[in-house]
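With one protein chain removed, the remaining protein chains of the complex are shown where they sit.
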Amino acid sequence: MTPQLITTDVLVIGGGLAGERCAIEAAAAGQEAMILSLVPPRRSHSCAAQGGMQAALGNCVKAEGDSPQVHFQDTVRGSDWGADQEVARIFAEEAPVAVRELAHYGVPWTRVRGGKNKYFIKGESVEIEELLENDGLITHRDFGGTAKWRACYAAAGTGHAALYAVDSQVVRLGITVRDRVEAIALIHDGSRCFGVVARCLRTGKQFCVLAKATVIATGGYGRIYGRYTTNATINYGTGAAIALDTGVVPLGNMEAVQFHPTALSPSGILITEGCRGDGGYLLDKNLHRFMVDAEPEKQELASRDVVSRHMMQCILDGNGVDSPNGRHLWLDIRHLGEKHLTTKLLEVFDICRDFAGINPANDMIPVRPTQHYSMGGVRVNKDGEAYGMAGLYAVGEAACWDMHGFNRLGGNSLAETLVAGRVVGARVAEYASGTTLQADTELAFAALAAAEKRAQNLLAREGNGRSVYEIRDALGEIMITKVGIFRTGDDLKSAVDEIKALIEECSHAVLRHKGPGANPELAFALRFPGMLRLALTVAMGALARAESRGAHFRSDFPLRNDREWLNRTLARWKPDASAPTLSYEPVGLIDLAPGHRGYGSDERIEMNKTVSQYNESVADLQAREGRLASVEAIGSRLQQTQGVAR
Amino acid sequence: MSDKENAAARRLRFEIFRFNPEDPNSEPHIDVFEIDERPYMTLYMALNEIRETLDSGLQFDFACRSAICGSCGMMVNGRPSLGCRTLTADLPETIRLHPLPAFKLIGDLSVDTGTWFREMAERTEAWIHEQQPFNKDATEERMSDDIAQAIYEGDRCIECGCCVASCGVANVNPDFLAAAGLNRVSRFMMDPRDKRDDADWFEVVAGQQGVFGCVGLMACADVCPKELPLLEVYAYLRRRILGSKFLSDRSDPPPDINT
Partner (left out) sequence: MKILTNATNAVDSKVNARRQIVYELISGGTGLALALFMFGHVVLVGSILTGERGFDWMATMLEDYYIAQPTIAAIFALFIVHAIVASRKIPAQLDERRRMIALAKGLKNAGRDKVPSRRDNSPFVPHLESMLWIWQVRTGMVMLVLGSFHLVLLGMDIFTPLFGDHAGIESSTSLARVAAGLWLPYGILLLCVEFHASVGLYRLAVKWGSGFLPHRRHLHRIEQVIFWVVLGLGAITLLVLAGVLSPPLEFLLSEGAS
């Protein structure tokens, strides 16, 4: 029996890499930590990450000369200057520590083999002599949008290995994990967060968890794209949705949605970027390497937004391969050889075999760009504190800590979860040790009663009409066709209208199953309105942003516009409003001045002020947005690196 | 590939075990559902279709739907399999689905593998017992790539529980660590970063809950969706334990070897 109210010091919602790493930090600092998760932590979607984790160790020949500085620049370029550069800096500096810490936790990173090694680079086989003195250090593979080989990896199961290692530390520290528990609402008084109302997915019972600090680490919201996503079926984005529900906490850059170039067609299962990093290439229906024409410099290894657009363009130009499930392109990794495929890309080999019935050593892989990553999320400051709500934090993909801006580089996300887990975890522990638990039971029970009422109302509804599942499918179609890779004002307008109509329809959708217990349909009906709200926030943000930046591409405004749009979208959903309110804040202090990314289009609308003028305006604007003071002085990490060459 | 795409539109008959322990009126029984087969249909798609169109109370677990998270183990015609990677084209028209045995039932096809694996991890202390505390300023310790690959091989277990469910011994002896547990143990035994020695491992591995509980049914290796070399793991553990027992000085380590 679960009591109606339980308490802890630090409550972490989400047992993925970000949540667990954060909980470890808090527990190590002596706070009692509790993790809630939809699934046993090791089944969180972090386990699906295949390709690698970026950290500038510079251990192999092709990584020579790498440093956090170069990593920082790659990250900012990748973000199309949408990132908060202070955060990107913290990130790049801490990433090597995070990777080494994982090695310490037991991750079997693939290591440098001193002596001759065969690699494929830009479609050609080359032999490189790795230094014997580096033998046994963590090695790297190439990933998109980076100047150096930087992605550390454990075969093609990096996320799996990392998550298991981190979870083993959670077990070791005896951190309480309540799996199959879903947070469905935050308990707050408008300025401070006290915990959550949660629903047990085994029994259907609802209860409150009160904590000094609450951390949202619920991962991405890819499932608003229905089945057109590489994400797990549990990536509903509920964490962001319940933060939005407070009416106070804003979500940042929700329109920044990443599409991954190579998802298996039609199932949408991801084929890692590591395939292209290791030398695979993309072919159209004439078996032509179109990326060589499109991006002579980086070829298949430009950033994901750029490659995805070229692929879509290729398909739109009639060069896609026809299949009963729509058009796709080919990913060719046959030349890497069966040995490479069954060791360094083993998981890819298995996926091809299990889900497409092909052997990638003999057959080409049918791929197409598919929704993959949510750059947007709960807007937090450098310390991971949510804007406008004390005691509430967010980390990982659920957060908009904002080192990814408008496009995340492959491999930067795993690194983010661990770096942010460490950094934010320390802040959370600090905050929690400096405050006492405010067991405001009245507030908690009011929230619990409201949640119970919601569930009862849902069960009590009568009538017929589309089921929540049908509405979900309709949402997915709208999102992929109108809020996809190429966006236009007209499409976005109609998407906004249609999503609003779905919200209306959903408010009287009727459940088919009313039985007691877990009731999966009720569980979905409880979380789906949140997904609709997130979808509307994405569409409205995209409609408002009249420029193209990173993954957000407006065919009607194809240029990046640093004059008007070098900023971050903040979306708040005022209580009882029918749509979010958008506002904007500067991206943060600029260190690396906006310029050409090194791939993609070189055309843009330039800023009409200098970097220092921009920076001066930042601090007070941020303060106006209710940003909490950070432990580190603003700008303390900046190094003014504009002049430094790549 | 082609025969899966052209799968002549079959009508699939699903016989699914049903029981909701939360519902006092629920009795264990079998429900029958029929749906049309589609090209490349997996049990993940089929079960969702059943839930979304025929019985929205049906309980089952999927997360990654790409055979890497281990959520969706279930008995498919008597054999533990991952639902998400099982193509209906590989199955006969009648498909019998049951929850994995050996685990606590949550409802219908959903079982509590999470608790089992967490307890296993606690019992075997399945984390690195490091030699030195982490030093954030030092470069990583070296390790040969061959060892890293060998460890990775053991690390690939996705804790789906199929091996546990398939093993007759694990089904009657809840203490048995089973293939998944012993594979995890051997992964740490292999790891040079772990300071535990054979004496520390001895009782975890050697008892009836460990490798000598196994009678060699070999089902675990046959059903493991990740095709882990589980029998090799068992043989390795047996030999190593034998070596440590008879090659060592046979002295008892002190009783409190808590690490």
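Quick notes on this structure:
Lettered A and B in written order, each chain numbered from 1.
Just so we're on the same page, a residue touches a chain if its C-beta (ideal position, glycine included) is under 8 Å from a C-beta of that chain, and two chains touch if they have at least 3 such contacts.
Since we're looking at a predicted model, the values are computed, not measured.
Of B:S26, B:Q149 or B:N171, it is B:N171 that touches the chain left out of the display. Only one of the listed residues, A:E295, A:D354 or A:E521, touches the absent chain: A:D354. Residues of chain B that touch the chain left out of the display are 75-79, 81, 85-87, 90-92, 101, 123-125, 166, 168-169, 171-172, 175, 200, 202-210, 212, 214-219, 221-224, 227, 229, 231-232, 234-236, 238-239, 241-242, 245, 252-253, 255-259.
Here, only the chains that are shown with their structure count from here on.
If you average the CA atoms of chain A and of chain B, the two centres end up 28 Å from each other. Residue ranges of chain A in contact with chain B, taken from their complex: 38-40, 42-45, 47-48, 57, 97, 99-101, 103-106, 108-113, 135-139, 154-155, 157, 160-161, 164-165, 168-169, 171-172, 177, 179-180, 202-204, 232-234, 266-267, 269-270, 324, 343, 346-347, 350-351, 354-358, 363, 467, 469-470, 511-513, 515-521. Here chain B touches chain A in the complex through residues 1, 4-5, 20-23, 39-40, 42, 51-52, 55-59, 61-71, 85, 87, 106-107, 110, 112-114, 117-118, 121-122, 125-128, 130, 134, 136, 138-145, 147-149, 151-152, 155-156, 158-159, 188, 191, 193-194, 226, going by the rule given at the top.
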